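Of the protein chains in this complex, one is absent; all others appear in place.
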Amino acid sequence: MPRKEIDLPYRVDHLSILDEEGKLDSSIEPLIPDEVLLKIHRTMILARRFDERMLILQRQGRIGTFAPIKGQEAQIGAAAVLEPDDWLVPSFREMPAELWRGKKMESILLLYGGYNEGGYVPEAVNNLPVAIPVGSQTLHAAGLAYAIKYRKQRQIAMTFFGDGATSEGDFHEAMNFSAVFQVPVVFVIQNNHWAISVPRSRQTHSKTLAQKALAYDMPGLQVDGNDVLAVYAGAKEAAERARAGGGPSLIECVTYRMSMHTTADDPKKYRTEEEVEAWIKRDPITRFQKYLTAKGLLTDDTIAAVDAEVQSEIKAAEERWAQQVEKALDPLDMFAHAFAEMPPHLLAQKEELRQELAGRKKAE
Amino acid sequence: MPRKEIDLPYRVDHLSILDEEGKLDSSIEPLIPDEVLLKIHRTMILARRFDERMLILQRQGRIGTFAPIKGQEAQIGAAAVLEPDDWLVPSFREMPAELWRGKKMESILLLYGGYNEGGYVPEAVNNLPVAIPVGSQTLHAAGLAYAIKYRKQRQIAMTFFGDGATSEGDFHEAMNFSAVFQVPVVFVIQNNHWAISVPRSRQTHSKTLAQKALAYDMPGLQVDGNDVLAVYAGAKEAAERARAGGGPSLIECVTYRMSMHTTADDPKKYRTEEEVEAWIKRDPITRFQKYLTAKGLLTDDTIAAVDAEVQSEIKAAEERWAQQVEKALDPLDMFAHAFAEMPPHLLAQKEELRQELAGRKKAE
Amino acid sequence: MAKMTMVQALNLALHQEMEKDDRVIVLGEDVGLDGGVFRVTDGLIHKFGAERVIDTPLAESGIAGFSIGMALYGLRPVCEMQFSGFDYFAMHQMESHAARLRWRSQGRFSVPMVLRAPCGGGVRALEHHSESREAYWAHTPGLKMVIPSSPRNARSLLISAIRDPDPVVFYEPKAVYRAFREEVPEDEETLPIGTSQIVREGKDITLISYGATLHPTIEAASELKEKHGIEAEVIDLLTISPLDDELFTASARKTGRVVVVHEAPRSFGPGAEVVARLVEKAFLYLEAPIRRVTGFDIVIPLFQREQEYLPGVYRIVQAVRETLNF
Partner (left out) sequence: MAKMTMVQALNLALHQEMEKDDRVIVLGEDVGLDGGVFRVTDGLIHKFGAERVIDTPLAESGIAGFSIGMALYGLRPVCEMQFSGFDYFAMHQMESHAARLRWRSQGRFSVPMVLRAPCGGGVRALEHHSESREAYWAHTPGLKMVIPSSPRNARSLLISAIRDPDPVVFYEPKAVYRAFREEVPEDEETLPIGTSQIVREGKDITLISYGATLHPTIEAASELKEKHGIEAEVIDLLTISPLDDELFTASARKTGRVVVVHEAPRSFGPGAEVVARLVEKAFLYLEAPIRRVTGFDIVIPLFQREQEYLPGVYRIVQAVRETLNF
């Protein structure tokens, strides 16, 4: 009895299914219907192309600062295990997952183009808006999951956040609440190796982020985050456990931010080209395409066709965006949605602004 | 490679040296000089008696709310590994450790008696004042330890906090910062099984609190917190590691809050008498006395003598307290120590109060 | 009708709202078996079970963020911060999410939560247990900030806060919790958030206060009448934000003289906003400077001296007389 090791209920595994060369470990290949595989592929391409397009728009000054997602498209594997009425609780780098979940590109452009209206979430979609304060949204996922459990629904909540976010107290509190109340939530870390200029190794001293689950007796799994099959399989396992009443899980997706932190950032200040190049070899799209090609689901031609299609989708979205911007011209709308009902002082302030704008117009 | 367990650098042990009956595992008995053993014993008795006395004073209305420490006196084992110039960073239930570190009883009475002056910390003592916001002080210990490392000193910082405190984001951030910067700090959890009315089992889902160290690749150890030898041994190991540049450690002391949370609390609302009684059998003082008696260091007579001595020490402290209260009569002192130099608006407000007090006196 | 303390009245409000609406969930530290450290949630767990009356882990940001998640799902969480002196731990969740999610989602989501916290001094408590920082919340766009002053209005306002479609920070003055009893009708009663009340009519001067300091303010008004023949009108703000400036402006236009009373620190405190509104809306009617009778701009002292810190009858009476003699 004097000094003895304590048995802990969990160990931490690493999961990889499709390696960098696109080689498959078929013994653990998840069973995904062909049309879903193709839809995942298509959304990954869409996300990649839309990201590239946003970068151009940003450089042209047509939208403001945003956080590119290049390299992190395999996150769609996690979103793909969600049912339509499940809840997605993203940070600011989940554009791929959001597209999978039906977010409109024009609304993303509206948001990063600087219009409040871009935050609108359609009634049918259970996605929370982008959350910028790092780590803070994880608690909302925990609370949503509690409400789901309270209402005895089959839904789950899935929240995404970065390696940096694991340092925030809110992440700790969200993990702890979720484990204590055994609620149906899946925590998905996008470990893209950097929090702006701070490398994963300086963010925390632990060997993995997945092992942080041990602090809460929660299952934790590390997956190759550029392997969409591994991401899918890990998320599926966690989602099924959650739906079956087995409580929360943590998944660390080891991936890489191939681009800058945001368009305001210059990664050359803090990381080497070699590192980036090494990761480009591990591109999630390339290896998934190899897999799908080997499976006979894609050819070079159909890949090119997908590319062309998403490009025209993006173009169409830009047109809808332009129309929405036209409609969004009234600055007085800044007062909208402050409260369900506007209190007198805001009515008065809105009137002040109306008069000011009218006066300025006249003065011109 | 596909799915494989990740090797983690640490395991979590439980350490117990002196069991409930006072039976010793002599293979791991720490080497503590007799006079230190006796001083630890004496301070445990002093803490127990002073706590009892404070409860009486509180019930008499002579002091206000405070948090009794009964049952947690073995924490002195941890404080006993500190050098005089090390830093003690307590919560509000470390009166025993504070007495060990030279805190004056009269100053404790002054504090809980409602005088700001009770917060004074003598120049020679590196104890931070009581910290009430749960968990928040752990970050101060981490920062102190960083400063120690920066100044290349041999000191360490030791911070105490409860089981409930491990739920706060600040605990997580303090653990993470400490591990990242590998600073000389020892985190000591007083797991007294309750955070007011919330039992340890509902505070967090993990089997132990010690395992939370795994989230940071930090050594974590659980010790029998009513076994002052185990507490000492665990803390010694951690302190030596810290001093040798080995970074932070976490120690979970499994103990019990035998009394109420604070004097404003009624534990009967949420816990059973049986539970309390079971823990009274594990009293840290009883078993330590058995050990010291078996060692030939104490007899029933010398135990009684210690008791009488501490009682008269307490009485003397109360007299000094009364004198200090006499001196502390000026309410204008509430403005003292707001800033190094009092800004004009505070000078003016102090003058307002002076005039008010003078006016009220005249009006009487 | 029964005579109740504020604690009992708040407890009644929670009982009735939970009974009526299964979206209402109570959560916080020790709100379950313990019934809250002040017993405001007493008995709820026995009636509604541990699923709806949740003892949470010890983490304020967690409690607030978890509540936000529940509210987004359509529940109506009423969370308790054990003392208002610990709600800064939850500030970022409230400022950055509770207050913004309706706006951020452009109306799709809302956060109908209540954050309750005992506030203020006067109960001989430890450090951090006597603070008044309502100005933080009042200054935060997207939040409402309510502080009742009596059992009856506490009950009515808490019901309104629970039913409010937007987040409400609800401070409960500890000094009033058990200070007196008041008739509280059994039948449900609400009070509109954003509306203040005249609690005593007068023509010579307007006294504006809320929460615990309303009571010395009323006492001061009595003393002013009895000893000096001064008729003070007393206004209870009840809601700090959105601030009802109509009523006190009208009163100030009538009396021409105003004293604002609160225990929060003076500088950048709630009283400053009252003064600013009066200057904006009743400038020509003001016959004397508006005095702020408040806590000082220091940490509220430990309990032996807190009565000297807190605005009391003497301080209010003096300020009124000086204002009238101006």
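Letters A, B and C mark the chains as written, and numbering starts fresh at 1 in each.
As a working rule, a contact is a pair of C-beta atoms (placed from the backbone, for glycine too) under 8 Å apart; a residue touches a chain by one contact, two chains touch by 3 or more.
Keep in mind that this is a model prediction, so the values were computed, not measured.
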In the full complex, displayed partners of the excluded chain: A, B, C
Which of A:P30, A:G77, A:G118 or A:P184 contacts the chain that the document leaves out: A:G118
Per the touch definition above, residue among A:T43, A:S107 or A:T204 touching the missing chain: A:T204
Identified contact with the non-displayed chain, of B:F66, B:W100 or B:Y146: B:Y146
Contacting the left-out chain in the complete assembly, out of A:I17, A:A195, A:M258 or A:I285: A:A195
Hidden partner chain, residues of subunit C it touches: 85-86, 88-89, 91-92, 95-96, 99-100, 103-104, 127-128, 133, 135-136, 138-142, 241-243, 264-265, 267-273, 275-276, 279-280, 283, 286, 288-292, 297-299
Where the unshown chain meets subunit A, residue by residue: 64-66, 92, 111, 113-116, 118, 132-135, 164-165, 167-169, 195-198, 202-204, 264-265, 269-270, 328, 331, 333-335, 338, 345-346, 349-350, 353, 356-357, 359-360, 363
Residue numbers in subunit B that touch the chain omitted from display: 116-117, 119-123, 128-129, 131, 133, 136-148, 150-151, 157, 169-170, 173-174, 176-177, 180-181, 336-341, 343-346
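Keep in mind that, in the parts below, only the chains that are shown with their structure count from here on.
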Mean-CA-position distance for subunit C and subunit A (Å): 40
Whole-Å gap separating subunit A and subunit B, where each centre is the average of the chain's CA atoms: 43
Inter-chain centre distance, subunit B versus subunit C - centres from mean C-alpha coordinates, in Å: 35
Where subunit C touches two or more other chains at once, by residue number: 57, 59, 61-62
Sequence positions of subunit A contacting 2 or more other chains: 169-170, 173, 176, 180
